[in-house]
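I have a structure I would like to understand better, so I am pasting it below and will then ask my questions one at a time.
As you look at this complex, bear in mind that one protein chain is not there, while each of the others sits in place.
For reference, chains read A, B and C in written order, and residue numbers begin at 1 within each chain.
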Amino acid sequence: MTKNHLEIIEEHESCVRSYVRSFPTVFTQARGYKMWNEDGKEYIDFFSGAGALNYGHNEPNMKKKLVEYILDDGITHSLDKATEAKSEFLHKFHEVILQPRNLDYKVMFPGPTGTNTVESALKLARKVTGRTEVISFTNGFHGMTIGALSVTGNSMKRKGAGIPLNHSVTMPYDQFVNESDEMDTLAYLERFLDDNGSGVSIPAAIILETVQGEGGLNAARFEWLNKLDAICKKWGILLIIDDVQAGVGRTGTFFSFEPANIKPDIVCLSKSIGGYGLPLALTLINPELDKWKPGEHNGTFRGNNHAFITATEALSYWEDPKFEKSIQDKAVKITDFLTNMVEKYPEMKGFVKGRGFMQGISSDIDGFSEKVCENAFNHGLIMETAGGHDQVFKLFPAINIAEEGLEKGFELIERSIKDTIKQMKLEKETVTN
Amino acid sequence: MTKNHLEIIEEHESCVRSYVRSFPTVFTQARGYKMWNEDGKEYIDFFSGAGALNYGHNEPNMKKKLVEYILDDGITHSLDKATEAKSEFLHKFHEVILQPRNLDYKVMFPGPTGTNTVESALKLARKVTGRTEVISFTNGFHGMTIGALSVTGNSMKRKGAGIPLNHSVTMPYDQFVNESDEMDTLAYLERFLDDNGSGVSIPAAIILETVQGEGGLNAARFEWLNKLDAICKKWGILLIIDDVQAGVGRTGTFFSFEPANIKPDIVCLSKSIGGYGLPLALTLINPELDKWKPGEHNGTFRGNNHAFITATEALSYWEDPKFEKSIQDKAVKITDFLTNMVEKYPEMKGFVKGRGFMQGISSDIDGFSEKVCENAFNHGLIMETAGGHDQVFKLFPAINIAEEGLEKGFELIERSIKDTIKQMKLEKETVTN
Amino acid sequence: MTKNHLEIIEEHESCVRSYVRSFPTVFTQARGYKMWNEDGKEYIDFFSGAGALNYGHNEPNMKKKLVEYILDDGITHSLDKATEAKSEFLHKFHEVILQPRNLDYKVMFPGPTGTNTVESALKLARKVTGRTEVISFTNGFHGMTIGALSVTGNSMKRKGAGIPLNHSVTMPYDQFVNESDEMDTLAYLERFLDDNGSGVSIPAAIILETVQGEGGLNAARFEWLNKLDAICKKWGILLIIDDVQAGVGRTGTFFSFEPANIKPDIVCLSKSIGGYGLPLALTLINPELDKWKPGEHNGTFRGNNHAFITATEALSYWEDPKFEKSIQDKAVKITDFLTNMVEKYPEMKGFVKGRGFMQGISSDIDGFSEKVCENAFNHGLIMETAGGHDQVFKLFPAINIAEEGLEKGFELIERSIKDTIKQMKLEKETVTN
Partner (left out) sequence: MTKNHLEIIEEHESCVRSYVRSFPTVFTQARGYKMWNEDGKEYIDFFSGAGALNYGHNEPNMKKKLVEYILDDGITHSLDKATEAKSEFLHKFHEVILQPRNLDYKVMFPGPTGTNTVESALKLARKVTGRTEVISFTNGFHGMTIGALSVTGNSMKRKGAGIPLNHSVTMPYDQFVNESDEMDTLAYLERFLDDNGSGVSIPAAIILETVQGEGGLNAARFEWLNKLDAICKKWGILLIIDDVQAGVGRTGTFFSFEPANIKPDIVCLSKSIGGYGLPLALTLINPELDKWKPGEHNGTFRGNNHAFITATEALSYWEDPKFEKSIQDKAVKITDFLTNMVEKYPEMKGFVKGRGFMQGISSDIDGFSEKVCENAFNHGLIMETAGGHDQVFKLFPAINIAEEGLEKGFELIERSIKDTIKQMKLEKETVTN
C-alpha cells in the first residue's frame, strides 16, 4: 500500500473532500515554505494551510520544543485542567501580545477550531446583552457549525445547513455595493438601526473580519472600521472581530485591527495561533463581559498542550519589533508585484485586492483565477482561489518566508498568468473599459 | 514564573474554565493511567480526558511513531490535501475496524472535535432527506455549537446559546420516565410518528448515544436500540449514533452499538479516535448518503496529521481480538466492584449505572457523588461526576489499564465513599424504601 | 347568472375551498337548525358552522336587534374606539358571564377570528414570562396563522406553512398513547419539566382545548385538567384554554372548563361568542397579566359592532340558569343515541367520543365516517368528520335546537349508518377483536 494513496483516499473518504481535487498529489514532507510529494517533487507553498501555517511548515524552534515535550511525557490532553504548558502560554501571551498593545482580554479556550471560537463569541454576546440578533456582513466567512454558518454569507455553504439560518442580519461590507464608488455602506447600516420601523432590531453584536479571506480578499478601510466601532459604541452593540484568518500577523500586525485603532469587545483567534499548524483557538473577551458560568461552553480538545507548547514558542517571534516590520516590508513587495502584474497583463482584467500577506488579484474573466492556480500547481506552486465565484487568486505565503521564496513564487505566478492568458486566448483590449 | 501557575490561570483565563476548579493542581507529566503534578504527586486517572484518553496517557508506541514523524518533517497540517499519513490511516481503519465488522462507511473528516462531527451529521441528514427536524433524547449530550446544542438536553448548556434552539424534538430515552418500570418510551415515540396530528413530523434523523456519558451513564438496553433501529427503518428516518464518548472501545467493543446488532446510517467519532489525545474526529457515512458537494462542509484542522499518525498506531490494538476480550473482562470487575460498593454501603442509596468502561454509581443523596470525587482527588484519584445534578460518580479508566491500576483505583474509591459517608453523617437505614 | 353558482365558484375561487366539496349545493336561506338550498331543499344542520352557530341560524331576537341597529345608523366599524354597542357588550358579559362564575378577566378584542385570539394569547404569555417556548398537545387545533399553527398538531396544515414551525413543544394529550389504558400522559410531561436534562425548558404557557374538536372529539378528563392546572401553578406556567370551539355552551356550560374547576390565566373565545355567526373574538386575561402596551397588538376588525349587538343579545340566554340545564339534558340524549348506535351496529367498530354538544362516533373502519356524512348529506343532514384520518363523524347541532330537530337528525344519522354498512359490505363479526 505504499503506492496509490490517492486511490485509497478516493475509495474511502467522503466526497466532501475538496483541496485534494485542486492539488491531486500526495504530500509527505514539508519545511518552511516548501513541501514535497511522495515522488520528491518540491512545491512552494503560497497557501499556508489557509492561514494556519503563518510561520511555515515545521518551524525548527517549535519542532524542538514539541519533541522535547513529548519525549518528556508532558501532558498531552487536559481539557481545562491546569497544566504548566497552558499557564506558560497564558503568561507569555499576556506579556508579549496583550500588554504591549494595551489590551487586557480574558482568554477563553473554546475548543480548538475557528468555528468554535466564533460560536463561543456569539453565545457570549447574546447571553450578556439578552438580545438574539447578530449583524454580519456580506461575504463574511465564520465557520461551518450552525451558529457560525448563520453569520456566514456563502450561499452554497448556507444551503448545506439543511435548515433556515436565523437570528442574523446581513449588512453590506465596505464597498460591497459598488467597489469603485464611495457610497457608504455604514450610512445604510445606521439608517436601519436608527429607524424604529426598519425591521432590524438593535443586535447583540456585529461580527466581521477586517479582511475577508474566503470572501474574496475584501479589505475594509480603516476609517470604515473606525466608524463601525463608533456605531457599536453608540448603540451598545458588541464588536466581535473574527481574526481567525487575518490575525497572528497575516496583515502585518499581530491583530488585523491594530492599524484601525479599535479595541473589539471580543476577538476570535485560531489557525496560526498554535504556531505549528496544531489545532488551537482562543476567544479573547473584554473582562467586563466575561460572564460565563463555569463549563457553560466547553469542549474535549480545548486544552491541546502540544499546541500550547508550539504556540508559546511562536510568540517569541513577536518579542522582537523587527518581526512586524519585516512582514510589512515584504507585504509591500507583494503589492508591487501584483500591481505590476495587473498593469503588465491587462488581458486578465485584474485588480489587486487585500492587505499585507493576504493579497491577490481578482479577475473579471470567468475562470481565469482558477486556471492560474491550476497552472501554478503544475509549475510547483500551491495557491488557492477565493471569492464566491473563485474570481480571486490569493497569495498566502508564510509571513516569515525568505525573500528568495517570495521571488520564486512571484516568478511561478507570472508564468502561470502568462500560460493562462495563452490558454484562454485572451487579448489586450485597445479600448478602455 | 515557574511557580504560581494557578494564579496565572485565574488571572488570565475566562471564568468559563471548569475542571481546574474540581482538580485544583497543576499537572506536568503523565504516562499510562498515571499523572503527576508539579510537586511530583502521583494521581491515578479514572477520568481519561472524558473519554479522549482510552489508551492512557502518552502510550509508548504512538509516542514513538509521533516523534519519528515530527523529526522527519512529516506534514503537520494539510486541510484535506492528500498526505501519506492520512491515506495510511484510512486504509488501516478500513482493514482493521470497518471490514471485519461488515461496515462500509465512507469517512468524512469534519474538523477535529465532537461537536463538529455532530454538526456535519445533522447537516448531511437534513440535506439528504430534505427534512428539517431531528429527534434527540432526554439527557443526550452532543456538543456546544448551535446545531449540536439544539439536540443536547442539558438546560444550563442550552441557555448558554442565548437564542431559542429549534429544529429538534426531544423524546424520552430508555427508562427515562421511570427507571424501575418497563414503560416503553419507544411506544410513546411511535405514537407521535404514527399520528398525523401529533405535531411531530417525520424527522430527518434520530440522534443518540447508546450510553449517555454526560447525561448520567444511562445505558440503553440492546432491545431498545434494536427497536429504535426498526422504527427508523420503518419511517425512513436516518439513525445517527454519536459514539464520540462511548466509541473506540469504551463500552467493550470498538463501536458501542455492536452488541445491539444495528448498523447506523451515520456514526460520529472523536475523542479517543486520535489515540493519543490529539484532536481528530470522523463522521462515518453510509455510502448511499454521501451526497456532499466538495467543500460543502469544511474546517481548517480537518487534516491533523499528528493525530493520523497516532490514530493509525492505536488501531493496532484492535488487530488482536484478545484486546476486546480484555476490556470486557475488566469491565466485569468494574461492575462487580460497584455492585459490591452499593450493597456494602447502602447509606449512599446508590445504584450501578452504565456499561463496560463507562460505569459508575448514582446516589440519591444530594451532593454525595460530588463529595466522593472530591475525596478521591485528595487521595490521588481523578474521577468526575455526571448527570444533571452531578448525581453519578463515573469511573472512566483507560481501557488498557493494568489490573494493578484498576485495583488501586477501586481501593481509593472505597476510601472516598467511606470518608463521604462519615462526613455527611449518613446512616444505614433499617427500613427499606 | 341566477343559476350555476357552483360553476362560478369553481371557476373563480381558489382550489383551497373545501366544505363546498363535501356539501356541493348552493345555500340561500337558513333559520334555526334548518338550511335551504337554491332549489328549496331543506337540510338539518348538525354542523353549526363548526361551532360558530351555537344558537342556530338567524336567531330571531338577535336578528331584530341587528336590523334595528343597522336601520338606526349605529356605528358599524370602530376599531377600538369607544361605542355604545361595545360598552354594552362588555357590561353584560361581565354581569351575566364573568361575575356569576367568579371570574374577573380583562377583555381584549384581538381581531375577530379564532387564530387571532390564539396569537394574542401566545404573544402575551411570552411577553409576560420572558420565555419563548409554548407547550401544546397532540391533535390540538388552534389556527392557521404562523403563531397559532406552531401549536397546532395536524401535519397537513403544518406543512402548509412552508417554514419549520418553532418555539413550541408538543406533548401527549389525555389518553393519547393508548386510549384504553390509564398511562398518565401528565406523568410524562412532568418528567420533562422536572429533569433539567430533558431538553424541554419551562415554557411560557401551556395551551389546550378541553375537548379537541378538529382533532377528533378527544375530551380530556376533568381530573387530568385539574392535574394539568396544578402542574402549571407549580412551575409558574401560564394556562391558556382555547375555548374557541368548545366554549359558549358547546359542552354544556358557558366555558368548557367549568366542571373541571380550573381558572385559566388566559381564555380564547371566538366562533359563537358573536351569537349570530358574525366575526368576533375575545381574549380573556387574568388582570395581573394584562401588561400590553396600548396598540401592541391590534387589528382592523377588532371592533365589529354588528357582532357586539348580536353577542349582547345572545348573552340573554345565559341569564336563565335553565338554559345550561337544557343543553346538558339534551347532551345526555346525544350520548344515549350514540351509545345505542355503537351497540346496535358493531360492524362499524365505533366508539363514542366527546362531551356535551360536541360528541360523535369514531370508527375503526377506514372511510366509514366520511361515507356516513356523505349519505347524511344526501338524506338532508349536514354533518362533518373530525380527526387526522376523518375517522370521527361529529354531531354539532345548535345548543338551542328543538327536541324535534334532534330526533330528526338522529333518524337521518341512523339511516346513513345503515346505508354505509350496506355500501361497504360490512358484517358483524362473531369473534371479538
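Quick note on the criterion: a residue touches a chain if its C-beta (ideal position, glycine included) is under 8 Å from a C-beta of that chain, and two chains touch if they have at least 3 such contacts.
The model shown is predicted, which means the values in this text are computed figures rather than measured ones.
**Student:** If I consider the whole complex, including the chain that's not displayed, which of A:61, A:138 or A:339 touches that chain?
**Tutor:** Once the missing chain is taken into account, the touching residue is A:138.
**Student:** Can you say which of A:64, A:191, A:221 or A:234 touches the chain missing from this structure?
**Tutor:** A:191
**Student:** Would you mind spotting which of C:66, C:219, C:268 or C:381 touches the chain that isn't drawn?
**Tutor:** C:66
**Student:** Which one, C:135, C:285 or C:417, makes contact with the chain that was left out?
**Tutor:** Residue touching the chain left out of view: C:285.
**Student:** Pick out which of A:4, A:99 or A:201 touches the chain that's been left out of the picture.
**Tutor:** A:201
**Student:** Which parts of chain A are in contact with the chain that was left out?
**Tutor:** 132-133, 136-140, 151-156, 158-159, 164, 166-170, 172, 176-178, 183, 187-188, 191-192, 195-201, 215-216, 387-389
**Student:** Contacts of chain B with the missing chain: which residues?
**Tutor:** Where chain B meets the chain not shown: residues 163-164.
**Student:** Since one chain isn't shown, list which residues of chain C touch it in the complete complex.
**Tutor:** Touching the chain left out of view, chain C contributes residues 1, 5-6, 8-9, 12-21, 23-31, 35, 38, 49-53, 57-58, 63, 66-67, 70-84, 86-88, 90-91, 93-94, 106-109, 111-116, 119-120, 122-127, 130, 132, 143-148, 150, 156-157, 159-164, 166-167, 204, 244, 270-271, 276-279, 283, 285, 290-301, 304, 306.
The rule is short, and it goes like this: only the chains that are shown with their structure count from here on.
**Student:** Give me the rotation angle that lays the C-alpha atoms of chain B onto its copy chain C, rounded to the nearest 5 degrees.
**Tutor:** Superposing chain B on chain C takes a rotation of 180 degrees, nearest 5.
**Student:** What's the distance between the Cα centroids of chain A and chain B, rounded to whole Å?
**Tutor:** The mean C-alpha positions of chain A and chain B differ by 31 Å.
**Student:** Counting only Cα atoms for the centres, state how far chain B is from chain C in Å.
**Tutor:** The answer is 49 Å.
**Student:** Got the chain C residues that touch at least 2 other chains?
**Tutor:** Those would be 164.
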